[in-house]
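Every protein chain except one is present and positioned as in the full complex.
Going by the order they are written in, the chains are A, B and C; count residues from 1 in each one.
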Amino acid sequence: MTKEQKRGGVPLPLTHVDGTVPTLIKTRKRDEWQPRIVAFFCNWCTYTAADLAGVSRMKYAPNARVIRVMCSGRVDPQFILEAFAKGADGVLMGGCHPGDCHYSEGNYKALRRAKLLKRFLKDMCVEEDRFRLEWISGAEGEKVKLVIDEMVEKVRKLGPLNLPGRFADWDSEISVLEEKICAKEEKEGAAHHG
Amino acid sequence: MNLNDKISDKAPARIGFYICHCGTNIAGALDVPAVRDYVAKMPGVIVARDYKYMCSDPGQELLGKDITEHKLNRIVVASCSPLLHENTFRKALEKAGLNPFYFQMVNIREHVAWVHTDKPGATRKAKDLCSAAVRRVKFHKFLEKKKVPYHPDVLVVGAGIAGIQAALTMANAGKKVYLVEREPSIGGHMAMFDKTFPTLDCAACILTPKMSAVKSHPNITLWTYSEVAKTEGSAGNFKVTVKRKPRYVKEELCVGCNDCIDNCVFKEPKFADEFNMGLGKRKPVYMPFPQATPHVALIDAETCLHFKTGKCKQSCAEACDRKAIDFNQKEEIKEIQVGTLLLATGFEVFDAAKDPYYGYGVHPGVYTSLEIERLVNASGPTNGEIVLRDGRKPKSVGIIHCVGSRDAKTNKWCSRVCCMYSLKLAHLIKEHTGAEVYNFYIDMRTPGKMYEEFYDRLLEEGVHFVRGRVSEVSDFAMSPEEEGKLILRAEDTLAGFVRRVPVDMVVLSTGLTPKKDSQTVARLFNIGRSPEGFFQERHPKLAPVNTFTDGIFIAGCCQGPKDIPDTVAQAGAAAAEALALIDKAYIELEPDTAFVVEDTCSGCKSCVPLCPYTAVSFDEVKKKAVINETLCKGCGTCVAACPSGSIKQNLFEDEQIFSEIEGVLTND
Amino acid sequence: MKYLYYPGCSLKGTGRAYEESWLEVSKALGVELEEIEDWNCCGSTPYMGVDEVKSLALAGRNFALAERQGGMDIIAPCSACYLSLNKTNHVLNDYPELRAKVDSALGSAGLKYSGRIKVRHPLDVILNDVGVDKVKKLVKKPLGLKLAAYYGCQITRPYSDFDDPVRPVSMDKLMEAAGAKPVPYSMKTKCCGGSITGTVPEAALELACSLLKEAVKRGADAMVTPCPLCQFNLDGYQDRISKKYGKTEMPVLYFTQALGLAFGISPEKLGINRCLASAEKILEISR
Partner (left out) sequence: MADKPKIAFYWCASCGGCEEAVVDLAEDILSVVSAVDIVLWPVAMDFKKADIEAMPDGSIAASLINGAIRTSEQEEFVRLLRKKSGAVISFGSCACTGGIPSLANQFEKERILSYVYEQAPSVINELKTRPQLESKGDEGHSLELPAFREMVRPLDEVIKVDYYLPGCPPTPKLIKEAVTALLTGKLPPAGSTLAPDTALCEECPRKDSKPADLAISEFKMPSGAVIDPEKCMLAQGFICMGPATRGGCEALCIKGNMPCTGCFGPTSRVKDQGAKMLSCVASSAAGKEDAEIDKTLAGIPDPVGTFYRYGLAKCRLRGKADRVPGKGVRQKA
């Protein structure tokens, strides 16, 4: 009987949406650690700007992973929390400048959500520099580079957020008891058989 | 696999993964085989390959072959930006019988290979992005592109040579064209030019017939002295509001006889004439220029005695036997439906006063090139005579190139036309006055048919060329021959010393800049601008007349400085692109619209006010929200806001994005 | 109207006449001045190129003292001081790394500077705080002279915000108010030879000469300037210029001296006697 089955098939706190179970994320040594930024870029401005940065061969830190959405208004605060929960050290949102939204006002909604979410994150002790909303127009390839580089440096200074690692740490108290119970049961089982 | 088989949404994913080398573009910056092998081990991946050029025919064929042979039902291609080739690969899927939306593209060129120097870091990032796409694509659904009828009418904004050319091309193809121009006459800057380089044919002679053709074309509705106030809708179905400013002369009655002008209470022209750059004078009632189209007078309320004082005997109105003058004319609002917008809003000439060292506006002998165009023009304020403000004929003229161009202090770009028009003006000045003409240039840029030859011709005509940027134009003499002259000081970089060249007249070859209100206009039409403020084309090489907004095209100098031949060519190209859309008669929309899951919607109405396109409404019978698919533009704002998770967006479903988040965070 | 006053070395040395006349004029205008106690070198424009941080720290000390003394706007009549102090403010606000160095230097002397004190020029103060109307009221002896207003390079570029950087007009306006006729003079901001009069005189003197000659050509009775170095070059080297390039005679006054004369202040109090080129003509005309 595996440990999993013994505790009644408790799902790990982190299951992937497709049902697969992730390998437990270990806490890395600090010098090996690289900040991981999840970036939600709107298709029309910021994603295009990132393309422009590429076409212009600007060089910036490889720590940000861009997820394309059509509009910054599509970015659900759930996505941001999910990114942190899955191991992001920072989350960046990029949208069109106020007044320039391809969908006329999606970016205002994004701004309002970001402002309220920022306050929530602060209360939850996620440092302010870990979440950023920037307006970057399609012509501002340079700004993509500047914002990403700056954010990576700020997050590097803050160190890893590593929520998955922390979750594992927090939950280690459960496994201690669980091991005790398992050991006891095994002993009883052995005695029974013997 | 059947293209129309929705059941395949639920079939176990059989993923084909392809990573492109893009020659050495990608392969040189990250470890392509390592990414391929990494993805190959992911659950659901049946095939993982790398290939030199995925977008090439063999690359696409490889994909198609694998779909058939390995019964693949999901495809991921890691290559360039989806904005460039997503459609290419979707079509390849379709060709192989797979729904094109079972596809996800990973941008490892623009977002990885080209921007990172750290190869292990770039490889790690590529793995993460690919891992995200592989996870995401499993959640992709069968989708169909939506077809919407395309309104055949076109609106052209701006009636300079670009707008005129585009409007005529489309009107000749049988399309109904609305042509809107802000100024009282069409013609734009070209109408102000005297001759055109390098052929030296008269600008009016080649432009006027086109202007008349516009006026008389049965398919063209011409609205001058008008501006677009509002646009709504999208490709194929724009609703545009046009504001027609009052000209106080009834356009349909006026025959352009000039009787009103002759009889104005102002006996002599008194006010600066815009068309002649203020070098000439006009009355409050005036005809912008002799060939103005429409050939209709207008009254300038700013200077007209009637509007200023209310006390005028209105002799102009009396003089008009057609009773065309109407002081009570009001602004008129027109609403039109069109499928296509073509912007040809042109440029503005650099404001020479912004470069104080050249003394424009301070020294009367300093002119802009456009002023010289008017001076040299036979119908200009001096009837074609080149004279200084005090009436003297200049004996020596200095032409300063690159004023407001190629200058870190003002504008960095090359305006492309100034070298050539400076040569043209040098020729005309020499021809008209016999003066010594000095050209001060940084580089002579004469790329174009017969352009370099024209430069050679000028050299032979004895025009002087000094290679050096003029540091200042001053009026203090250091030697007797400088007395009473304007002195141009420049380092002659070929001779290697500083020259002081005294002249009577200085011509500033001012560059081309974006219109002052280009940002407002860009917002009005929801298109982008490049950093310097010209309108942004979709792709600098492959989509030079398209914008990022479907159904909106750009032509002429609003996109960037260019000369007349290039402008006309671009206008033709824009017209052709527009015609291609119109003649297709329908437009296919990306199926990224949102929809309400009716069973689970609680009818909380949170989403309803969020939609700027009023696509979301509340069904009072069912007490649920509904999304009108044709109105939805697919931004996803309502999806992110739906508090019970009952709105979904095709191509951007929650599960898809959640799996992407998970994917990009796989590697530690 | 109370200001802190930063004289700098010139106004205590070669430019004494400037200080004398400025103090007289400011008194007449009701501009109250409080000299910064224990001020030191402004940081000096040439030294900025030798050791930027030290130069900034020197200027910074003056600001720190000024802040301690109430933090009002500083008036720096010398063009070089005006430039150095303004530059320091800009650098401290725009370059955090340099700011940190200057802060630590000041800190070691127990000083602190916020970076927020404004540095003003007398021309700016007279025109914008006092106003032309008040100047006109104070004029007892309208000058009636033709004057070439020469500004030099440092007060209009790059930091000043009270006048046009290429074609300044503030001094012309002021001289007009004092009853003088400013002549059209397009060399207002050309080089006077600067500090190279001492090192490369052949280049510098030619520059100074062209300034003087142009003033003569425009029919000016005198030149007025707000800069001690310009005044020194144009006035002090007139002899040598005359010898080399032919006779040139042109009185060169500080604009404050001209203003003082118009206000009816005695030439002695205004240090007119300190001019090397003859100012007799001026005194005669203005009498």
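Keep in mind that, in the parts below, a contact is a pair of C-beta atoms (placed from the backbone, for glycine too) under 8 Å apart; a residue touches a chain by one contact, two chains touch by 3 or more.
Because the structure is predicted, anything quoted here is derived from the model rather than measured.
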Touching partners, among the displayed chains, of the absent chain: A, B
Omitted-chain contact residue, chosen from A:45, A:126 or A:152: A:126
Footprint left on chain A by the chain that the document does not show: 7-11, 13, 30, 76-78, 80-82, 84-85, 98, 105, 108-109, 111-113, 115-117, 119-120, 123-126, 159, 161, 163, 166-167, 169-174, 177, 181
Contact footprint on chain B, counting only the chain that is left out: 599-606, 608-610, 617-618, 623, 637, 640-646, 654, 658
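Rule of thumb we're sticking to: only the chains that are shown with their structure count from here on.
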Chain contact graph, described as a line, ring, star, complete graph or other shape: line
Centroid spacing, where centroids are CA-atom means, of chain B and chain C in whole angstrom: 50
Whole-Å gap separating chain A and chain C, where each centre is the average of the chain's CA atoms: 60
Residues of chain A whose C-beta touches two or more other chains: none
Of all residues in chain C, the ones touching two or more other chains: none
Partner chain C, residues of chain B touching it in the complex: 356-357, 362, 474-478
Partner chain B, residues of chain C touching it in the complex: 164-167, 186-187, 210, 214, 217
Chain A partner contacts - residues on chain B that touch it in the complex: 43, 81-83, 107, 109-118, 121-122, 124-125, 128-129, 132, 135, 138-139, 522-523, 526, 528-531, 536, 548-549, 592, 610, 612-613, 633-637, 639-641, 649, 652, 654-655, 657-662, 664-665, 668
